[in-house]
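With one protein chain removed, the remaining protein chains of the complex are shown where they sit.
Labels A and B are assigned to the chains in the order they are written; within every chain, residues are numbered from 1.
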Amino acid sequence: MRLKIMLALLVLSGLLLTWNLYTMFLKVPDEANQGAIFRIIYFHVPAAITSFTGFFVAMFCGVGYLANKDLRLDAIAASITEVSLAFATITLITGSIWGRIIWGLWWTWDPRLTSYFVCWLMYVGYLMLRRAIDEPNTRARMSAVLSIFACIDIVIVWKSIEWFRTQHPGPVLSIRSGGGMAPGMEAPIWWNLLALLMLSASLILIRMRQEAMQREIDSLRRYAHAF
Amino acid sequence: MSPENYTFMFYGFTVAWLVIVIYVISIALREKKLRDELERVKRMVDEREGELKK
Partner (left out) sequence: MNFLRQAWAVAEKDLRSEVRSKETVNASLSFALVILLLFSFAFDPDAEQVRQISGGLLWLVFAFAGTLILNRSFARELVNDCLDALIASPASGAQLFFGKCLANYALLVAVECICLPIFAVFYNVRLPQRIALLFLVMLLGTWGITVIGTLFSAMTVNLRLRELMLPTLVYPMLIPALIGAIQLSTVLIGGEPLGADNQIWFRLLIAFDLIFTILALSLVEIVLVG
């Protein structure tokens, strides 16, 4: 049953992404100031939103583990974080490519970009920490605490838009007041977001199955050595 | 718009897809490794149980 859900999600997200490519390239016109490169926003923004969502959900799973001591919650948290990190990497690289055209720079150290890179580094540290601890319960405990700390830092990232001057373009999505995009151009962002969320959900489910397999291997090993 | 604009746009899209594909491949490889490990450990358990029964 699980397998069917996974496959369904994968296929659906693949179809949606392909259909979006058609919309993105053929139906939406070039943006007046930026030209063709602005279409990167259709991957950059959904990937960023997906990664942020993932990091927050992983934090709640970590808190859930601390409350219940259920290792499956820890497995969910780890899977979500790993997939979100992949999407965070996409965000950083696509953003850098966009910046190369618009600002003439591959990278600039303004607060928002810097904070996002810091967030990325923290979750790389999270994965390193998980690899360094062998005992499953200790690993789950430390990961949960680390993800709580890391998420607070994400809040500082979010706040940095409002507090500091920044070179990053201001909020353009219509949900924030004073949105700057024409309605026809905005829709593909949301469709792509849906597609990426479905893709990440299917990848997370696959990773969770792998974590369950790992747990089974560990317990069988313990059983075998008990002879 | 300048050709550089279009080139970089394609780079951007390529990178996004590439990262996803690489990640999916790495997951698939890990799946295979885990399955092999599981088979090996199950065989080990069966052997040990067999020895015990003798």
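Everything below uses one rule, namely that contacts are C-beta pairs under 8 Å (C-beta built on N, C-alpha and C of every residue); 3 or more make two chains touch, one makes a residue touch a chain.
Computed from a predicted structure; not experimentally measured.
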Chains shown that the absent chain touches, full complex: A
Option touching the unshown chain, where A:L12, A:I133 or A:A187 are the choices: A:I133
Residue in contact with the excluded chain [from A:T23, A:T53, A:S96 or A:T114]: A:T114
Touch with the omitted chain, as defined above, among A:L21, A:L71 or A:I148: A:I148
Touch residues of chain A, complete complex, unshown partner: 66, 111, 114-115, 118-119, 121-122, 125, 128-129, 132-133, 137-138, 141-142, 144-146, 148-150, 152-153, 156, 163-165
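Note that in this section only the chains that are shown with their structure count from here on.
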Distance between chain centroids, defined by C-alpha means - chain A, chain B (Å): 18
Touching residues (chain side chain B, partner chain A) in the complex: 1-2, 4-6, 8-9, 11-13, 15-16, 19-20, 23-24, 27, 30-31, 34-35, 37-38, 41-42, 44-45, 48-49, 51-52
Chain B contact footprint on chain A (complex, rising order): 30, 35-37, 39-40, 43-44, 47, 83, 86, 89-90, 93-94, 97-98, 100-101, 199, 203, 206-207, 210, 213-214, 216-217, 220-221, 223-224, 227
